[in-house]
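Excluded from the complex is one protein chain; the other protein chains are retained at their positions.
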Amino acid sequence: MNITNIVHIIGFALILIGFWGMLTQKNMIKIILGLAIVEVGVQLVMVAFGFIEGRTAPILDSAVELSKASELIVDPVPQALVLTAIVIGVAVNALMLTFVIRLYQKKRSLSINDYKDLKW
Amino acid sequence: MIKRIIPAILVISIFFMLLKVMTNITPKYDLTGVSKTYAEQGASDLGAMNLVTAIVVTYRGLDTLGEVAVLFMAGTGIALLLRRKKKKKGSVAKKREASEILQTGSKLLVPIIMMFGAYIFINGHLSPGGGFQGGAAIASAVMLMFLADNSFKINHKVFGLIESLSGMFYVIIGILGLVMIGADHFLDSRLLPLGEFGKILSAGTIPIIYTLVGLKVGTELASIIDNMKGDLE
Partner (left out) sequence: MELQQGIFILMGLAMIIAAGLAMHVKDLISSIIAVGVVSLFASLLYLLMQAPDVAMTEAAIGAGLSTLIFLYALHKTKDVEEEND
């Protein structure tokens, strides 16, 4: 059981908890909170893909010899992807919360069961 | 009852999918493919100490441009959906003032946090951090001002100007790469000389681009917070 596997288990557990919350909760703010938990889980899994035990961060300072850099650092590509994913995530969460605020101003309710306009 | 069973079935099927993924993962022991190329050639190619910065700004520069565009669209959507109705001036309800400690402390801390944000994005190619983190630090300074002072308002004209000018210069730097270096060098950071490895004025245009991204992200996140806060009647 190495660290990559431990973090994968944590991330997958967070994804499952988040999906369970999104599917069972009635409150719309809680559904968005569930999505935020799923995001954290996915990002953890992605960073764990690039982690290699016993290596250092991808910053080429005095601790890393330049000629042997590819044997001393962890994978920088997943970190760059997750960096942008976090910023996008918060913007999308804010946009969804805005929709919730507008819906609340319309019907004065946060329960998803009160919005049946598209239900057949 | 059926509302519990269907989610349970879905979550259990997701669980088995993830289990399948989990059992097929082999941990890495070596860098392969594109990561290996970046690790070996990043320093001599671009002169940036922080490889994540090199990837975000130059190797995957187009993705970052798209991401900034997504952030801009989200911010615009929020501003559009939560636009304020004009209110009568007289009907301002009394709000609870922030505590003395928060008011005094925020006056002391806001300039320091802003300077720290600028430090983070100027040093993005040398140390951990960069435009996104520095922008978030600047936005949290603005957030502190909102919390400390009920009547604080940001100047939308200045914020909009900073945001659009930094976005415009970002794209202009990208197009200059096309014009001056070659047809497949959009957002190439080697417009300027690479300089001495490890100095603050090095790595070509990476510090400039990250400063622009930092200003853009900071003003955008601050505008999102301002719109979400609204008038708080």
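Letters A and B name the chains as they come in the text, with residue numbers starting at 1 for each one.
One rule holds for everything that comes next: contacts are C-beta pairs under 8 Å (C-beta built on N, C-alpha and C of every residue); 3 or more make two chains touch, one makes a residue touch a chain.
Quick caveat, the model's predicted, so the values are computed rather than measured.
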Omitted-chain contact residue, chosen from B:Leu31, B:Met143, B:Leu187 or B:Ile206: B:Met143
Residues of subunit A (touch criterion as defined above) contacting the omitted chain: 1-3, 6-7, 9-10, 13-14, 17-18, 20-21, 25, 27, 29-30, 32-34, 36-37, 40, 43-44, 47-48, 50-51, 55-59, 74, 79, 82-83, 86-87, 89-90, 93-94, 97-98, 100-101, 104, 108, 110
Residue ranges of subunit B at the interface with the undisplayed chain: 50, 52-53, 120, 128-130, 132-133, 136-137, 139-140, 143, 221, 224-225, 228-230, 232-233
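Heads up, the rule we're going with is that only the chains that are shown with their structure count from here on.
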Centre distance in Å when subunit A and subunit B are each reduced to the mean of their C-alpha atoms: 16
Subunit B partner contacts - residues on subunit A that touch it in the complex: 2, 4-5, 8-9, 12, 15-16, 19-20, 23-24, 49-53, 57-61, 66, 69-71, 73, 75-77, 79-80, 83-84, 86-88, 90-92, 94-95, 97-99, 101-102
In the complex, subunit B residues that touch subunit A: 3-4, 6-7, 10-11, 14-15, 18, 22, 25, 27-31, 34-36, 38-40, 42-44, 49-52, 55-56, 60, 63-64, 67, 70-71, 74-75, 77-78, 81-82, 127-128, 130, 132, 136, 198, 217, 221, 224, 227-228
